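Removed: one protein chain of the complex. Kept in place: all other protein chains.
And then chain A:
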Amino acid sequence: MRGPRRLPAEQDPVRPKDSGPVTITVDGESLSGLQGQSIAGVLMGNGRQSWRRSPRTGRPRGVFCGIGVCFDCLLTVNDIPDVRACQRRAGEGDVITTQEASDV
């Protein structure tokens, strides 16, 4: 297996509390994560590494800085564009559109 992965709770030395699932829709596909995760966390927990393209050369982009500085991870959340996926917590039923799906 390759790429990002969320550590299953039963293997986790941090012993996180079970917060229950959160389900979001990303470009029409249903993805589940845990309550309290960021949208980037849900995407990466599902193995997704990129969801945007750079403007001129169309190179793939995902999380780079993870702390809200680089704006590489932008996506659209419930029709609001340019939201940093690493900064925004996933809300139950959030509808996400990535730039990869739209004709930009």
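Everything that follows uses one rule, which is that a residue touches a chain if its C-beta (ideal position, glycine included) is under 8 Å from a C-beta of that chain, and two chains touch if they have at least 3 such contacts; residues count from 1.
Keep in mind that, in the parts below, contacts and distances are computed from a predicted model.
Its record in UniProt calls the unshown chain "FAD-dependent oxidoreductase", which is the match among "RsbT co-antagonist protein RsbR", "RNA polymerase sigma-70 factor, ECF subfamily", "Two-component system response regulator QseB" or "FAD-dependent oxidoreductase". In the full complex, chain A touches the omitted chain through residues 1-7, 11-20, 34-38, 40-41, 44-45, 49-50, 54-57, 59-72, 74, 80, 82-84, 86-89.
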